[in-house]
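One structure, pasted below without further comment.
Of the protein chains in this complex, all but one are displayed in their positions.
Think of it as A and B in the order they're written, each chain with its own count starting at 1.
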Amino acid sequence: MTTGKSEKEQTDVSRRRFLKIGAGVVVVAAAGAAGYYYLTQPPSGPPTTTTTEATTGLPPTTLPPTTSAMAPENIEWGIWSWGVELVNANAKIFNANNPDVNLAVTDLGGAYTTALYTRYQAGNPPDIHYSTPDVSYFLQYKKWLADIEDIAPQATKYLDDMYPGVRQFHINPFTKKLHGLCYWLGPIVLAYNASHIKQAGFDAPPKTYDELAEQMLAIKKKGITDFPTGATWSWGFAYLWYNIMIGNVDPTTTAHYLFDENYNPIFNDKGTPFFDAVKWFLDRVYVDKTISPGIREYDESGITTALGSGTVSFALAFADYDVAAANASTMKQTGNIKIAMNPGTGYATFHAATYNISKHCTDRGKSAQDAVWKAMEFAGGKTTNAKSDYDNGKFFVCKKLLDTYGVTSAYKAVNEDPTSIATMEKLGMNTDVLMQQYQKLSSITYWDPAQTPWWGDWFSSPSSEAGGRVMPKFEALMTKATKPSDNDILAFLNDIANDWNTSKKAAGW
Amino acid sequence: MERRKIGLYLGAIVLALWVLLPIYWMANLSLQSEIEIYTVPPFYFAPHPSINNYWFSFDIESAVKYFLTQGQALSLFIPGVMKDFPRSILNSVIVGVTVMIYNILAGTLGAFGLTRIKFKGAMPLFYASIAGRLIPPVVIAVPYYVIIKSVGLLDNLVAVILVHIMFTMPFTIWILNTYLLTIPTDIEDAARVEGYSYLEILRKVTFPLIGPAVVAIGITSFMISYGEFFFALLLTQSAASHTMPVIIGSAVSVPRVTKGLICSMGMIGILPAIAIVILFRRYLIGGLVAGAVK
Partner (left out) sequence: MLALCLVPALTPLFLFGFYPLAYAFYLSITFYNLKTNIPPHFIGFGNYAALVSDSAFLISTTSTLIFAALTIPLIALLSLGEALLLSNNFKGVKALQVLALVPWGIPVVVSGSIYRFIFDLNFGVFNDIAMKLGLAHEYISWLSVDWIAMLIVALAYLWVQTPLPTLLLLAGIQSIPKELHEAASIDGAKPLAHFRMVTFNWLKPVLFIVLVYASLMALWCFDPIYVITMGGPANFTKLITFFTYERMFYFLDFGQAGAVTILILGITVLLIYLYFRALRLGALRLRV
């Protein structure tokens, strides 16, 4: 301890100095802020130093300098970090057969969405890239995506190759045109343990949601599992609710479950499909005790391994390909896990990803447009030797995905090919029911009336873990001490309707 | 004093368990295959310990192939970011060492300048540098991101190094400052009178005297940098610049996780830091005694 000034003087001195420093910082901050505000225009993105492409910002009429007409058109393919080896192999095949195009693959990494948005903001997005539905919607809203129908009208023929219920999904809600071809697409199913339900005395999976409740209760009473039902809570949350809603109310009879055509909430009333779905779920939690509040802990690997090890008997909002994982030869319940048609009407939602093209690419001119269409048709369409062949070609990449990883497609020809069926059977998926479910899919999750940019922030993000207001609020509803009454449910619905309206207003809709 | 001795040993055991049990569990899981991990009830000892996971940590493609041949579609459960793991350890070490060296050099210079060279404004500058540590990291997250992006340093280790320096410098300057103040300046004053320049004084006289503190802050800055997650996550996007915490943090927080691989990666990842703690324990206590506590 040092001597010298008295303690009080010391504190006064330091306090004064402290405040002086603080004031100085505030002044600097304010000056900096003011300067910043006036100097920075509302940026469309942070100031970009001159980047590589000389074609950035050139109007469409100016063609890139052609030193030689033979120079291949460069197309950049943005992917996320899954199945990278296969993508690279496919790109090699494409380049070998298409010398006029140079397809280069860029792995945008684990934080795909962030990386992609960053590149769009900076003005140099990939030419063709994957999109999950929230991504494609957002990019369409920002008018950064080009519809494939605009640069290749013949692409619409592929809609006929798809199952009826998924066609709408591939249409841009703003322009009503086909925006991209399918990368993958698979139903969100109800998975169940056939052995468990047999032990409980049932021969067949439930046909309605009431029957499902019955079977769950019987299994619990027999002591087969403590909490028979789980779900993919993380990214499957929205699908969970839509599956229940369209299971109870036929989606071919109504186009609106949560919102009307003007994006106003219509669910916050007693007797609406959402109300009934919430009530059904909460009854299982509080009355039957067949669903535990801990269901929220299940992420995709959690529910898959739970199903595979036999700690749950049913899985809601389950991805079709996860059935293969749950049925793996090394799982305890191997061979017992089966896909069931969504109870009730039989209609189900689906998860999907598409290939999309950035306007930045199409603005480069006809040569770029032709090249990127070639790339897209190779990736999501029919080709022979990596060249366009609608009449006799094969869905080369889609088929390879299925053969290698068991990942299914929107195209009938791909899924229903006998070798595909054999692959899926070998992986443990009961394809008869799966194919039936494909016939009864609905794009409603994405078209109710459409997913606005804040949709994921409001409900729950379909492509990440964080984000969402409905999910935490429902979790609060699910963990109360006593069963929520009908009015409590209504209060919850009104609360989230409020959140929706606030977001809508803030977004200027 | 028997009771006291028993109490001490009891406390020692509790402390040892507190530290070792989680590490043991991580090691346990890392030696099991996925099937064994997903067994109810869990195995307390790996039934067939194998170092497969460790091999896989360095070669994810072989892990994917292995899962595929097992017929498990669990290959889908391997987050793509895991393939960057080997490179990420290298990145973490590079960043950590660079931050450490910079802290040692710049910190010594800075503390020397603030304490030994008499000039007006030394105190406010000192306060300002301490204040740097009081800025919540999240405050500078977005602005820093924008700055780095506009300079083109996104996805570059330099960006990570710079922000880590920003975190560690205040602590360094503070420790070194306080340490320097306890050392009498007689020799230095004498040398100054004889005409030595400041630089020579620093090199020949001061630096050897503050050895323990310098080692302490060097190690501290390495540790802080090595385990930092938030900014590493923000600023890195690809294998070129991912650091080890980013790989593990990303691998755990996705819907599909592979527990065995994460645990083996964790075991490998904590080795450098633990090694440093064990080797330099004496310096840590010694350096901080004089630095922070006087």
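Just so we're on the same page, a contact is a pair of C-beta atoms (placed from the backbone, for glycine too) under 8 Å apart; a residue touches a chain by one contact, two chains touch by 3 or more.
Values in this document were obtained by computation on a predicted structure and should not be read as measured data.
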Revision key, fill the gap. Filtering B:40, B:90 or B:190 for touch with the omitted chain leaves B:40
Check your understanding: Which of these, B:33, B:57, B:91 or B:129, touches the one chain of the complex that we don't see?
Key -> B:129
Point to revise | Missing-chain contacts mapped onto chain B | key: 5, 8-9, 11-12, 15-16, 18-20, 22-23, 25-26, 29, 37-42, 44, 102, 105-107, 109-115, 117, 119, 122-123, 125-130, 132, 134-144, 146-147, 162-163, 165-166, 169-170, 173, 177, 181, 197-199, 223, 226-230, 244-245, 248-249, 252-253, 259, 262-263, 266, 269-270, 273-274, 276-278, 281, 284-285, 288-289, 292-294
Exercise for review: Could you please point out the chain A residues that touch the chain left off the display?
Suggested key: 1-2, 7, 10-15, 18, 22, 25, 28-33, 36-37, 42-43, 114, 117, 121, 138, 141-142, 226-227, 292-298, 302, 305-306, 309, 311, 453-454, 456-457, 461, 464-467, 469, 472-473, 475-476, 479, 495, 506-508
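In this section, only the chains that are shown with their structure count from here on.
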Review point. Okay, in this complex, where on chain B does chain A touch?
Key: 34-35, 38-40, 61, 64, 70-77, 79-81, 83, 123-124, 127-128, 131, 146, 149-152, 154, 233, 237-238, 250, 253-258
**Study point:** Residues on chain A engaged by chain B in the complex (per definition of touch)
**Key:** 17-18, 20-21, 25, 46-49, 80-82, 84-85, 107-111, 115, 118, 122, 232, 234-235, 299-301, 304-305, 308-311, 321-322, 324-325, 328-332, 405-406, 426-427, 465
